[in-house]
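Down below is the structure, laid out as structure tokens.
The full complex has more chains than appear here; those shown keep their coordinates.
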Amino acid sequence: MENSKNKKTILVFSGDVDKALAAFVIANGALAMDDEVTMFFAFWGLNILRRPEKVKTKKSFMEAMFAWMMPRGADKLGMSKMNFGGMGAWMMKLMMKQKKVDSIKGMIKTAQEAGARMIVCTMSMDVMGFKEHEFIDGVEFAGVATYLAEASEADVNLFI
Amino acid sequence: MENSKNKKTILVFSGDVDKALAAFVIANGALAMDDEVTMFFAFWGLNILRRPEKVKTKKSFMEAMFAWMMPRGADKLGMSKMNFGGMGAWMMKLMMKQKKVDSIKGMIKTAQEAGARMIVCTMSMDVMGFKEHEFIDGVEFAGVATYLAEASEADVNLFI
């Protein structure tokens, strides 16, 4: 590797607000230390990058059902534990605000501005029936080979 | 390292179908790029490699109860989220089929044929009361020292 920068990759499989928080705190921490960061969003992690507004898309019945049941974007995520129908996530967001911790949405913006690569896993998209325009601006679309190429060059790889 | 091949290890702790899918997509992706892959199955991950048929084994009452409550093999796994008593897993398997994504069972076979080492954690086996003949053919049995030796040589290590 001739690159003088260190690289970190995070495979964001989870779509829970607490795990998304962990992923972005690590990502933004690494970016602040001038590392390169690649985040690869797979499966439930796709929900973090969904546009909050309703997007017209042709979907099969099951794809529509899946899309409808899952949270649309970073503001709608639930907790991995003690969610209590959204109550837990609401409490946590309030506590983050009180302690002046940025929201997931804010952290995504910070990461993008600091140059993080955010890649949506195309296979997950395909299986779940998502289309490219259902995701926020600035993300890339690629498969597992791209992830592995990045991960092989990184000195820290996490699956969250 | 004198080995010209890159190595990847995946510690498969989860026994959920969605996480197993992630593990095997990454493993088979790496194998396709001619990497070495070692998968180490611990705890709930053991369920992925259980034989689907009933196997006679001497078990204590609690071991029998544990074994009975847990899914027997790759076809019986549930989802980590939105499982709804198996409905979610069934939907996901259907969607995978529609998109021509191979089943977990098929992916295990592919990985084995491509030379992946699949190791069942002996300590997990012991705690849960599993015996070697309860697992599918072609797997190895070893402990954490073997995992750590493999992981130390790998350039990507994931805990799934």
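For reference, chains read A and B in written order, and residue numbers begin at 1 within each chain.
One rule holds in what follows: a contact is a pair of C-beta atoms (placed from the backbone, for glycine too) under 8 Å apart; a residue touches a chain by one contact, two chains touch by 3 or more.
What you are looking at is a predicted structure, and each value in this text was computed from that prediction instead of being measured.
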item: Full complex, copies of the single sequence (shown: 2); value: 3
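Quick note on the criterion: only the chains that are shown with their structure count from here on.
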item: Euclidean distance of C-alpha centroids - chain A vs chain B, Å; value: 25
item: Contact footprint of chain A on chain B as seen in their complex; value: 6, 8, 18-19, 21-22, 25-26, 29-30, 32-33, 35, 80-82, 91-92, 94-96, 98-99, 101, 155-160
item: Chain B-touching residues of chain A, taken from the complex the two chains share; value: 11, 13, 15, 42-44, 60, 62-63, 65-66, 69-70, 123, 126-129, 143-145, 147-148, 151-152, 154, 157-159
